[in-house]
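Omission of a single protein chain aside, the complex is shown with its protein chains in their original locations.
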Amino acid sequence: MSAKILQRLLVAVLVAVMLVWLIVPFAMAILWSMVDPSTAWTYPDLLPPKLSFERWWIMWQTTSLPTAILNSYSLAPIAALLTALLAAPTAFAFGRLDFPGKGLAQILILVPLVMPGFVVAIFFASILLQMGFFARYPAILFGHVILYLPYAVRILSVSFGQVRTDVVNAARDLGASPWQVFRVAYLPVLRPGIFAAFLVVFILSLEEFALAFVVGSPDFTTIPTILYSYLGYNFIRPNAAVVALILVVPNVLLMLGLERLLQSANPASVSGKG
Amino acid sequence: MLRKIMLAATTALLSIGPVMAADDLLTASWDDVIAQAKQEGELNWYVWYFQPEFREQVRVFEDLYGIKVNVPDVTSGDDVKNKLLAEAGREVGDIDVIALGGDAANTIDVTKVFYGPILPVLPEAGALTDKINGGDGQGYAVAYWGNQTGMAYDSNRVDVATLPQTLDELAAWIDANPGQLGFNYEKGGSGPSFIHNIARNILGIAPDAVIDAVPDLAPVWDWFNAREDKFVITGSNADSLTRLNSGEFLMVPAWEDMLFSLQTKNEVGSQIKLYVPDWGMNGGGNIVAIPANAPNKAAALLFVSWLTSADTQTAFNQRFGTAPANSNADSSKALVSAAERANTRLWTMPINSNDVVPAFIENVVQD
Partner (left out) sequence: MRRTLFVLLLLAPGLGLVLAFVSLVLYVAVSQSFGLYNLGGDSVFSLAHWQAMLGERRYWRALQYSAYIAVTASLLAVALAYPVALLLRKPFRGSLTLSALIKAPLLVPGLVAAFLFVNVISYHGIVNQLMLSLGLWDAPVRLQNDKNGYGVILLQVWKQLPFAFLLLSAAVQALPDAVLLAARDLGAGPLDRFRKVVLPLTAGAMQAALVLIFIGAAGDFSFQAVAGPPSVDSLATLMTSVQSTQGDWNGAAVVAVTLMALSLFGSAALAILVRGATRLARG
């Protein structure tokens, strides 16, 4: 009994600590972001003398926040779609076929996961320069697709493995065309996997920093690169707070929503194997 | 191989294509330049600092001519320069107007990389210069920004009478106020200016001395290393000022224009003041130029003339506290008095700061 109380106490303390750890920093950031431009918050004032949202408005108008948001939120879905499409054939082979060297192939696909991001970024940039290729948007898009193919392949392989051969055969026996077979036997099982692969790549692309920073240098802005600029080199605390909040709040909301969707799309419930 | 073919192809294109139109522009009447600029309708200005502020300033130009000015956020000045050089072989680049530190004109082959010479063509040419920060733009690059580094201090907590003016006074001040001096060695030049000038003072080299070889810098490292527990290394220009403002330091090196601009927006409080000590702090300025492969050359030329005009330079002085780069502009607004301006020093003379700062990183920071 006492062990149980102890455990409960431990959990309560853990939850409290983690909440403080999350809430206090965000509260401070909100406070800093609301320092009114008419009066400075400076030592030894404990609290800002005047609060307003004025700074938010100024930052939105005079920084390239809108461009960064447009770039990031257009790169992410395109990268996700392309990645899922390119991953599908490999995932099919991994999930439904047996061939010599399959084990090795399944390990090799994971190589990008263990490559340091900045090494990939700098030498991809070097290759692009040597080729005389200067269009940054497609270059970063291509980079994201390659970097995140492993995730999509892994997720989709599992889905392909869950497709039931008896259903496929039954559909064939009933004279279904290849398209019909795909629609009846594959699609229902694959759908959650496709969805999951799309979301994972979407989120990863949205957060990717190294490639966007190096290949996009000096002037291609995405959400992470603009964050770096205002949190690093041009670090002015109230402005940094505004940029961080403008970019993080929608991110967090979006991802919470996505996670919920992801949980409701449980592969087991659809494949009928649960 | 591929690269060589690309290079050959692009240089071939470069030598025939845009140069034709370019010559026209340099000999055309100013009215024709304006007409063509309006036809081009927009331009990209690459500048590595104050982008939010500049986006506000260029609205005057946009309203005047109906030409849109894009000011991209850039990662750093070095990255912009790398882009300029890496893309010099492209037939048409992205950059219409580029801002650089004045000394960059000496490390870039300005006659090849830039379009021009543009200085003689500008309507206010007589009031402008192509020599700043120890660099010579040879008419291809024009000064548009004059600046000065100094020591910023918290006037609420530091008595003006006790401000150190000489090396010995600084040493005594550091002993009396341990942990109250912060400076950066990278991401901005304010700290490097401090390191550079203190080094020159330690070596006992007069500002106007002529030196043919870099002297032994060991005494400099000894001086700093002996005090390494009493000063703090910061992350950047902005980091120094942010932490001075929040009460962590009493004194940091800073740019006059940066502090002025931050105070205008109340991002730094008005109790922070700036002085240029007798031991000297570097001053200089920045240039603008038009890359040879700029897509909108007429608009770029018109923009450079607006940027360097007496009106704009006066406006910059009032908004940023800069030293005007146009001799007809008004220079009444500044943080530093005229008397203190005499303590301004050069980045390149008598020893080059590039010979001191990287060695400082190796011998003091990493030590």
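Letters A and B name the chains as they come in the text, with residue numbers starting at 1 for each one.
What we mean here is this: contacts are C-beta pairs under 8 Å (C-beta built on N, C-alpha and C of every residue); 3 or more make two chains touch, one makes a residue touch a chain.
Computed from a predicted structure; not experimentally measured.
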{"item": "Displayed chains contacted by the hidden chain, counting the whole assembly", "value": "A, B"}
{"item": "Among A:M59, A:V201 or A:L247, the residue in touch with the chain that has been omitted", "value": "A:L247"}
{"item": "Of A:M59, A:L75 or A:L149, the residue in touch with the unshown chain", "value": "A:L149"}
{"item": "Interface residues of chain A (partner: the chain not displayed)", "value": "7-8, 10-12, 14-15, 18-19, 22, 24-26, 28-29, 32, 43-44, 46, 86-93, 97, 99, 105, 108-109, 111-120, 122-124, 126-127, 129-130, 146, 149-150, 153, 207, 209-210, 214, 217, 223-224, 227-228, 231-232, 237, 240-241, 244, 247-248, 251-252, 255-256"}
{"item": "Missing-partner contacts on chain B, residue numbers", "value": "75-76, 78-79, 82, 85-86, 179, 184-186, 232-235, 243, 246-248, 361-362, 365-367"}
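One rule holds for everything that comes next: only the chains that are shown with their structure count from here on.
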{"item": "Chain B residues within the chain A interface of the complex", "value": "2-3, 6-7, 10, 46, 48-49, 51-53, 55-56, 72-76, 79-80, 82-83, 86-87, 89-90, 94, 154, 187-188, 235-236, 238-239, 242, 245-247, 262-263, 265-271"}
{"item": "Contact footprint of chain B on chain A as seen in their complex", "value": "35-40, 42-44, 58-59, 62-64, 68, 129-132, 134, 213, 217-219, 221, 225-226, 228-229, 232-239"}
